[in-house]
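Handing you this structure, nothing more for now.
Note that one protein chain of the assembly has been removed; the remaining protein chains are unaltered in position.
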Amino acid sequence: MSDSQSSSHVDSAAHAANPNLQHHFDSMEQQYESGKLGMWLFLVTEILLFGGLFCAYAVYRHNHPEIFTYAHQFLDKSLGGFNTIVLIVSSLTMAMAVRAAQLGQRRLLTTCLALTLACAFLFLGVKFVEYEHKWKHGLLWGKNYEVQGEMAGATEALMIPAAPSQSGSAADVDPNATILPRAARAPEGLAAEVGDHGDGVADAADDHATHGLEPKNVHLFFGIYFVMTGLHGIHVLAGIGVITWLLIRSLRGDFGPDYFAPVDFTGLYWHVVDLIWIFLFPLLYLID
Amino acid sequence: MSLSGMLGMLTSPLSAVSGIPFLGRADGGTFWLPVRAAEGAKAVDELFYFIFWICLFFFTLLMALMVIFAIRYRRREEGEEVEKTPSHNLPLEIVWTTIPILLVVAIFFFGFQAYLDMSTPPTDAYEIQVTGQKWKWSFTYPNGYMDELLHVPAGRPVTLVMTSEDVIHSMSIPAFRIKNDVVPGRYRKVWFTANRPGAYDLYCAEYCGTQHSGMISTVIVHEAEDFDVWIADHGDILGSVSPAEGGERLYNLLGCKQCHSTDGAPGVGPTFLDLYGTMRKIRDQADCECDEDYVRESVLDPTARISQGFEPVMPTFKGRLKDKEITAIIAYMKTLSVHAPDEPAADEAAGEAAETDTTETDAGDGGE
Partner (left out) sequence: MSTNDTPMTPAVVPENYLNCSSGFRSWFFTLDHKRIGVMYLASILAMFLIGGIMALMIRTELLTQGQTIMSSDDYNKVFTLHGAVMIFLFIIPGIPAALGNFVLPLMLGAKDVALPRLNLASYHLYVVGALVCVLSIVLGGVDTGWTFYAPYSTTTNTHVSILTLGAFILGFSSVFTGLNFIVTIHRMRPAGMGWFDMPLMLWALYATAIIQVLATPVLGITLLLLIVERVMGIGIFDPALGGDPVLYQHFFWFYSHPAVYIMILPAMGIISEIISVFSRKHIFGYRAIAYSSIAIAAFSFLVWGHHMFTSGQSELMNMIFSALTFSVSIPSAVKMFNWITTMYKGSIRLDTPMIYALCFMFLFGIGGLTGLFLGSLATDVHLHDTYFVVAHFHYVMFGGTVIAFLAGLHYWWPKMFGRMYDEKLGRISAIIITVGFNITFIAQFIMGSRGMPRRYYDYVDEFSLLHFISSMGSYVMAIGFFMVAGYLVKSLVSGPRAHANPWGSAALEWQTQSPPVHFNFDDDPEVCNPYDYSRVQYDAASGGYVRVPSEVKPA
């Protein structure tokens, strides 16, 4: 790969010229390249960290597709979609910040960093709204999963058309009559689940049937949902911390064409955080 | 091509030399391996010794060279001349890469072959249900009899259908050379054909907590005809004994004693000593007397009413116990309690309970 970079000669002139050059490097270029390689490797570890979760997701979705099809309907696609746009915009402003730093456009740099920061906060704000909603309705992990309030109604409404679709008389019930129209079509896994409950299907409005229609262990989806989005949220928080630090330094005027590595590396990190969300969004919100 | 054939050629000259511990005894055991009591074990042992001799040969060769070089080329004085020899040799590298590859391919092949044989149970095998729980095994025979020991007939394939009540355990019978994990929420199978009557150790091989090392049982291999007699005798655990005695047997078999002592010692659950007939304080509910109904409920739906000071950790026995057996356990508990009514009354109560139970059982059967 790389050829040997350093002539191990102490180039004292280079060190005097740039105070940002650390003692053990011979040139700014060597220092920048080292930092960049380090950052890429760090990002590889980040991808692998999430990779574990994506594997868990794949295993559970493969083993229990009905849980995912059923439970994802409780997620708000419009909020998720909005958040996706927010993050993409923030990626754009971050990229512009890197460019501004390289060109020494200090004001543009500060503005772009501030915009990125604002997007990050907006993302977390929306995420908070989503979490709070789920918390209120008991759409949680493990034993805490307990559908309450209007959501319980939604569950019922959701599932009513599922029964006829199994018994072959879908025409009897208009799927559009339910609160969440499109989503209401029962997935195959669900139908199988319904089949187990035999007679209950006949009277779909019956409470028993409603319970029977919900696949077992729906909480697993929310467990995975909270772990994945939670870990991603922690990464956004970390990003906020680093970007704030960059903002302070850029206000101080630390960055310019010959020293922009921190902005560049943070940009890489931020793009990866964005990228992970771009995978999370369809996997969790857009399952149909 | 079978390994045993090849191995026979390999070891036949050696087998003539008696008294070498590696080369086996009449019971199939050797210095390295325990007694052999199942048909599939022979293939495993042959493979073991196949690998063993290969390893011993190469290890001895390498170590001999190492020691010879270390002595022969020992530095006698600093600065002595060192003969210049090549520092690489591609053909040599290829040779000593290829030879090990061929050997491990052979080892892999024989290992996989023997493994396939041991993982494909015959369809006509005698099936025994196995339940692992902290820290005991229980074996349920086709006729419903339950035992802590594993009894099997010689010369007939047996399949163990295994599951766990709590954490992962592992069924290990060294004399049969078999092992398989016992996982909660799943059914796992392992099979063997025992061929040497006798008693052999059966271990839990997957770490499972405090008494992991106590989770040992015994496999008893009967001659085929003896087994039939034995299983007929033990078909009905409550058959020839009084309800209280039967209850005590069940108490030991089902693992009740892991949590409920009979001598007043504190445990995970209430002690049975003087329990029956007392008033119990129930968590979040009204007090109640520990009578037949309460015991019955506690066995079938343990979390319905939890005595204060205890956690809802008991597994349900719904579907595992017949009503007659619950009645027997109640009879046993009565013998342990001074609060229980006098003997005749106890019998009466037991009789009554049995009657009600019969009806319920009928209803249950009809429902299925």
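A and B are the chain letters, set down in written order, and residue numbers restart from 1 in every chain.
By our rule, contacts are C-beta pairs under 8 Å (C-beta built on N, C-alpha and C of every residue); 3 or more make two chains touch, one makes a residue touch a chain.
Keep in mind that what you see is a predicted model, and the values were worked out from it rather than measured.
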{"item": "Hidden partner chain, touching residue among B:R156, B:K179 or B:K322", "value": "B:K179"}
{"item": "Contact set of chain A toward the excluded chain (per top definition)", "value": "1-9, 22-25, 30, 33-35, 37-38, 41-42, 44-46, 48-53, 55-56, 59-60, 63-64, 141-144, 216-217, 219-220, 223-224, 226-227, 231"}
{"item": "On chain B, residues whose C-beta touches the chain left out of the figure", "value": "31-34, 43-44, 47-48, 51-52, 54-55, 58-59, 62-63, 65-66, 69-70, 73-75, 78-80, 82-83, 85, 87-89, 92-93, 96-97, 100-101, 104-105, 107-108, 110-116, 118-119, 166-168, 170, 172, 174-175, 177-181, 183-186, 188, 201, 203-214, 216"}
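Methods note: only the chains that are shown with their structure count from here on.
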{"item": "Length of the line joining the C-alpha centres of chain A and chain B, rounded to whole Å", "value": "45"}
